[in-house]
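With one protein chain held back, the other chains of the complex are shown just where they sit.
Labels for the chains are A, B, C, D and E, by order of writing; each one numbers its residues from 1.
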């Protein structure tokens, strides 16, 4: 049977209430000149499917719009194609979807987030839902970078140095993951030799055009490959399965 | 080039600012025992793609969650798999997405809605956005049933009588459209011989289980076919193109 | 004793907790050159009083401001005198009033709406109140057009053709009802021979002045009469009483 | 011509844009055993009509529901028939109505409030509207007790002592005013000899039943009369006209 | 041990759950040329400390920003240094803080407010919290002017006449209290001989510069003294202790 909730009839879905439900959350955001706007949505859904296959989970329809792109991760309002939701909208959207999943009797929920800026607002929604449903469901939120073992980072960045997560936007990890999940949407020929953006230890508004390289890429995507993508997916998946086993006895 | 905004890079998207942007809005909602939960999202996206091909338009990522399913159209909270957003959430979500499209310089926007209950909240968002952006963009909202010529209804319902739009949930039109757009998700063998639900000229809360047939289908899906789906799509598409020509000089 | 809650003392009101409470909701909206701005409020209150007399019900103070007038029903912002509440305001207002009625121990509530655009926002409030009060009260929402038997429409429109409900704004039905309920506010001499507005199968913003005939009347009011008004009232009232009997055992 | 906006057609209303618009705001609230629930709405509308006649003003439909009744003024949730709106609802409601009046071109607005607890929320709405409309309209908010000259209080309370405004709920002033404006709704025979409620220099929640006399009357209504009502109306009206002259050059 | 919650460790605070918690609420608002912007915060905290010492209470961190300064009490937007929170912000802020105090097991809460304009919004928060926590905590709200015995007013105003509370902004009472609590922040040499502002029995927007004397002082501060401040503090404190004894059996 399909893992995608949206392809099920209501009866099929109703029969899965003891399974783990995975809610992928991405964004529609500029990812340089070589990657499409859907990177975060594709990665959230890609990891969700891999995980669902291993734990026999169910995947909810992906939230394809997310919270505002922060200046240092791609320059929200400066690039066409970045669709920024307000914080309150993200909170309400995640709140409503979680509430409805719980009303249908599901109690094991994992949110797979692939857009860092979403995190605080997703967690706010989780807190509010937990309070309003008396904590009857266990809700996890994770992503593909926090569970990644540090030695994998070393392996992925064996050709060029790891610029830090703050600059890993449209760079080696995301490009490699896209080569793994949706190679047909990657334009390797458009990767240019960019100098890394400079890390700023503060937020500044209004955002300046010159905060970010013209391409929208914050660090070099050179050395990206399908193999590096697979390396990340395999190692992260291993961790995600362990987390599910530990938290959901699954 | 692709019509799907999400598959474009930001530069590709930026170069399309004079095109018509189509925003498909669906829902995740029970559709009887023979149709999947994604019917409204599939139909919204399906009509959007057909239209985009004809007018060289751009399709935004589909909003796959919608406003609450009303009792008479499938019984919101009574069936698992119906994910109901609150009215305020829908307004804010559509408001934010429209605002961002307009900020990127697009001024010709068409919302293709396939979940009737969304309508009032989408239009509220359109009104608020228009006010807050001084009306610089022209925004249309339509669907696939209102522009359908009445003689097409007669042709579609040549075997069984048209039960009225209020009961056309998971019935002949939606099933035929799914046979046209996504036949692999239709379970024709599970269509049962249901008596039509009774039309109630009022809303009643709390919702009663017995308001709706057990299957979730409000009228018979018998006689649904690919051909009837095609008939609807062709005729509606003809009207949609005319509307775009008239309103956008396209 | 009076049926109007506002004319009662708190003790008199407290003694009625087993009766049906009727909440009339109207609007303040342009109704052409021959009808006053209060048409929707007068009709909501008029039907409520007739019903209250038959079922010994109580009438709450009428909500005289409503949701935005939609372009096709009279052109909200284009005509002075149309006072449009935002969607969120209508939801909160109806929510609060319903909550207070229920706190006072009433469990049989009927909302009589006479402004179509209010409907989605009223029903949203009903849903939220039902959820927050655990469904202890039964709440109905209806109007005067949905319960009207179709043969009555034929009788009312025996001189001129029925233009469809979307265009019945300040036209035959509303004018006839005003002649029945408040003839002193009807200016029959100002009725002009208007061509019907054209039905548009989509919403469009910003609203154009030319979407609507200059008078604000969407279809001809010619042939309006006290008798037609009485015909509507009598037939609708009959249905309303049946609904109350069925739903409230009253 | 009528002073009531609701009785005008849109054209009649449009022709009055240079007149002063009066928005009466009341409440639906217990007023002891001898007065009806509509006292505040009747007084707001009564003073508005008197004023409109003198300054050729226009009266908007009265807001008949208001902010929560505070414990010391009648005990909101303790008495059936008190319909309490939340603060946010009152702010949004008044905000929307004021915004629409200003959009129609009116720039001289006077709010006549007859329910003390409304005040802070009305003024918040006035501040927000002023900010959002760049202050193009002049908006006043007043009532019938603040402009009353102090020597009139002495004249009204010539038989029994003035208990202070905090306790003047359903007491001499309101009862006298109702005898002036709507004597048919006053039950003089039900006035009982109540000891004044004790003034508390603090708010306390939860509200206790015993904070307020059983009748709902906070001070004695004895000595109330039509003449005292007229005395108040005449003196307040004199002040209101002066305020309008000073502020609106009217 | 300290009375200030903020100086305690969580264990020390946890051990005080049966004590009375005092929440001081002030504002940041112009107070003429001789007083600092923190007057309301200093007075709220000063009275709270005196009270805490007598009843062995706990003082929460002071809310130092408050609701908008109303025209007649110092002219909100007209003077730099007046930081006005919106009504909704104050409600949410007080709501959240009260909720958290109650979640920690405290059931005796006293709000000491020193900025009149805060009152309605604080009380709204108290009402909402009481409803949402089923009234398990007793919450009082008071200030330093309402409990002051009237004969003390006579004693304080033995040299110049009492201008009424509406004008007592940056005048004798506040200046004397500051001389008592924080004399180092009072500039007695800058007190000028101001004529009292004129009392207006209505609110008017937009606010005019000339509504208020240039200094920001609404009535003369002449005759202010430490002794008068002490007189007020001692008498009010006596009343506050009585209120705590009566309401909290403390």
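Things to note:
Definition applied: a residue touches a chain if its C-beta (ideal position, glycine included) is under 8 Å from a C-beta of that chain, and two chains touch if they have at least 3 such contacts.
This structure is a prediction, so every number in the text was calculated from the model and none was measured.
Touch with the chain that is not drawn comes from one residue among E:153, E:166 or E:185, which is E:185. Listed residues E:8, E:166 or E:222: the one in touch with the omitted chain is E:8. For the chain left out of this panel, the touching residue among A:18, A:146 or A:245 is A:146. Counting over the whole complex, subunit E has residues 5-11, 13-14, 17, 28, 30-38, 41, 60-65, 77, 79-86, 88-89, 92-93, 95-97, 100-101, 103-105, 185, 187, 190, 216 touching the chain that is not drawn.
By the touch rule set out above, subunit A reaches the unshown chain at residues 68, 70, 86-88, 91, 117, 119-121, 123-124, 126-130, 135, 138-142, 146-147, 201-206, 239, 243, 247.
Here is the rule we go by: only the chains that are shown with their structure count from here on.
Path length between subunit D and subunit E in the chain contact graph, taken as the least number of steps between touching chains: 1.
With each centre defined as the average position of its C-alpha atoms, the distance from subunit C to subunit E rounds to 48 Å. In this assembly, the C-alpha centroid of subunit B lies 56 Å from the C-alpha centroid of subunit E. The set of subunit D residues touching two or more other chains comprises 86, 88.
Judged by the touch criterion defined above, the protein chains link up one after another in an open path, with no loop closing it.
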